[in-house]
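With one protein chain held back, the other chains of the complex are shown just where they sit.
Chains: A and B, in written order; residue numbering restarts at 1 for each.
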Amino acid sequence: MAMLEVEDLNVRFYTEDGVVKATNDLSYQIEAGERFGIVGESGAGKSVTSLSLLRLIDSPGVIESGEIRFKGQNLLELSDEEMRQIRGNEISMIFQDAETALNPAYTVGEQIAEAVRYHLDMDEEEARERSIELLEDVGIPDAAERYSDYPHQFSGGMQQRAVIAMALSCDPDLILADEPTTALDVTIEAQILTLLEEIAEKFDTAIQFITHDLGVVAEFCDRVMVMYAGHPVEIGTVEEIYYDPQHPYTVGLMSSIPRIGDDSERLQTIPGRMPDLIEMPPGCNFHPRCPYAEEICTQLSPELVDVETGQEAAPDDRNQHAAACLAHTGELAGSLDYEVTVRDELEATATDGSGTTEGEIDE
Amino acid sequence: MTTEQTHQHAKRGRISIDGFDAESIEKREPLSDWQPSLESEEGKGRLYYAWKRFKSNRLALFGAAVIVIMTLMTIFSRPITVAGVPVQPISLAPYDPAAQDVLTGYSSPSAEHLFGTDWAGRDILSRIMYGARWSLSIGFIAVGVAMLIGVPLGAIAGYFGGWVDELIMRVVDLLYAFPFIVLAIAIIAVLGRGYWEMVMALVLTGWLAYARIIRGEILSVKENEYVTAAKALGATDRKIISRHILPNAMAPVIVQATLSVGTVVLAAAALGFIGLGLSPASAEWGVMLNVANANGAIRLGYWWAAIFPGLAIFMFVLSINLLGDGVRDAFDPQGSTSQNREGGGL
Partner (left out) sequence: MSSNEPLIRAENLKKHYQNESDFIDRLLGRQQWVKAVDGISLEIEEGETLGLVGESGCGKSTVGRTLLQLHEPTDGTVYFKGEDITEYSSNELRELRQEMQLIFQNPQSSLNPRLTVNDIIGEALDIHGLEEGQSRDERIKELLELVGLSASHANRYPHEFSGGQLQRIGIARALAVEPDFIVCDEPVSALDVSVQAQILNLLKDLQEEFGITYLFIAHDLSVVEHIADRIAVMYLGEIVEVGTPEELFAPPQHPYTEALLSAVPEPDPGWNPERIILEGTVPSPLDPPSGCKFHTRCPKVIPPADLEFEQEEWRAVRSFATRVESGDLPLGSLREEYDVSDASEFDEAIREEHDIPARLSDPEAEEILSETIQALEQGSFERANDAIGDAFETPCTVHEPELQQVEGTEIACHLYDSRYQDGSVDESAASGQPTAAVSESDD
């Protein structure tokens, strides 16, 4: 049993314009201590996934069906009081915008101490000491002095550190990080990622890391799920996803990022844009943007299948590389015709990139 | 996958992907008849959506209906002649609002006089219908003129900043230091009683709010990049203010204006009630209340002389507030559908 098991999660928003299908039959699992990445463009349903884990979906949103089991317990069946105990105590969250995540009217220390007091049942003095310890843990210099600073006295990177300290306050088993470095400069981003890595190791905390930045995922995560229009389209280890992508969307995404050191003139792009989650294309949602799409793709909506066997994916198999594309079930007449080249370092330095090793592509 | 690929290294740009042929998609026939929503929808402005939201707000529609009915009733209550030429011949009011009949003074509501009569035997229903001409017109005119003064001054202060801003806003602060009604009383004390004097007093105290609101709004609108874009295209300041800034800053002003028509009508009634309004003979609602009060109508049991004018004021102000709230919700849809949609980049 994995620590977190999400099974067939469907979240809907009932709006005036129609029903927004934010996530569709979403299943994945996170082990204790694992770093799990969720990648996708805006509108892919990434943030909704995090919010539903904490049951923070507000009206008009509804968790329509599915199960979210945390340590074997279905979170969707807990009472509000039990859920409050889980939030912060066992699962906590880090947001993109640290500035708005902190209350400007209280000092940073007070806010952390409050979280500590609430969950750990400590008196004021103990909570203060614990908060200073936490601020030190996240690398804030002179923590005892900075305890009584207000959020606006912190720089952007320091604010994000404070938010992380707050998330750590009760030693959670799972941290949901929602684009935690997107608003930061690269040099600060590197600091925060290093910090998160240290924390994950030191406290053996699992992290669900949501981002649109493929570089950050490659650096930080063990396993990755790629989402498109509310659907999971590919799940695998980072190596599999980056060296051997098996869903056309992942391939398109990978080929449209500019890479330093790559001297190609034009970027390969995915034409068009992600569909509105209210009115999605029939069949495979990606077919209007997919160069490999055929007639059949407009009729069948593909399930996540093992890319080797074509059998239905098993979420509990952590070594499985699964993709939701008809190419892997044999229903597509053509093949996914692309080539991933990984230049080997030795050869590349010797022959300046002309020698190539090709990652194999199965059809 | 070979092991060389996964070992740690420090070189960038190792991975390259070929063959994701996006152009083939543009060349091929669409596989399904599915189209992104934009292609199938007519272009409509934000006013269209504001109107759509307003239409679905029943309370606001009720308010608007009451105001329209009141306005129509007062227009058609007595004939209107301009320079001897009758432009509106209809007379809905059952009696001449000025016709006195002392014998029937303070007769209670009956089939003959639906709302009863006042001390001079004048029909209260007719007086309320006709008196709305003063109450309502003061409200609309005073607000309109106040906007005409406040909006340009606030716009200039907000757009240009610097000493112009300091000057205008310090005057506003100065006038704000006086309680509104005290200032109005002082102005009337200087100018004397009368219709235009009252409008003047209400305008002089009313423009402050518009100047402040529009200035604040402009300060935030002018930070928008489309203003810089217009400057980069070489647009003149006048063009930028009138085309890019004012239209985007007006929504809160319009809401404020709608709501303050009610406040102004109340203020006019209050001034009338304390005897600083129009002449006691006029049928302005506040004046009617004042006269009834001065004669002790309620104490003597002639409740209708005070209740009906009061009710008219109440209905009008309530309706205008409902309308104002509706206008605000229409312009600023909190929790509207567009905001609940996940993501916007698509």
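One rule holds in what follows: contacts are C-beta pairs under 8 Å (C-beta built on N, C-alpha and C of every residue); 3 or more make two chains touch, one makes a residue touch a chain.
Just so we're clear, the structure is a prediction, and the values are computed from it rather than from any experiment.
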{"item": "Selected residue (touches chain absent from view) among A:270, A:293 or A:307", "value": "A:270"}
{"item": "Selected residue (touches chain absent from view) among A:20, A:163, A:177 or A:216", "value": "A:216"}
{"item": "Subunit A residues touching the omitted chain (full complex)", "value": "41-42, 142, 144-145, 155-158, 185-191, 193-194, 212-219, 238-239, 242-243, 252-254, 256-262, 265-271, 273-274"}
{"item": "Residues of subunit B in contact with the chain not shown", "value": "5-15, 38-39, 41, 43-46, 166, 224-226, 228-235, 239, 243-244, 247-248, 338, 344-346"}
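Criterion: only the chains that are shown with their structure count from here on.
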{"item": "Rounded Å distance between subunit A and subunit B, as computed from the means of their C-alpha atoms", "value": "47"}
{"item": "Of all residues in subunit B, those that touch subunit A in their complex", "value": "1-2, 4-6, 9, 11-22, 24-26, 30-32, 34, 36-37, 336-337, 340-346"}
{"item": "Subunit A to subunit B touching residues, read off their complex", "value": "13, 15-17, 20, 22, 41-45, 47-48, 60-61, 239, 242-245, 248, 251-252, 254-255, 259-262, 264, 268-279, 281-283, 287-291, 293-295, 297-298, 337-346, 348-349, 357, 359-360"}
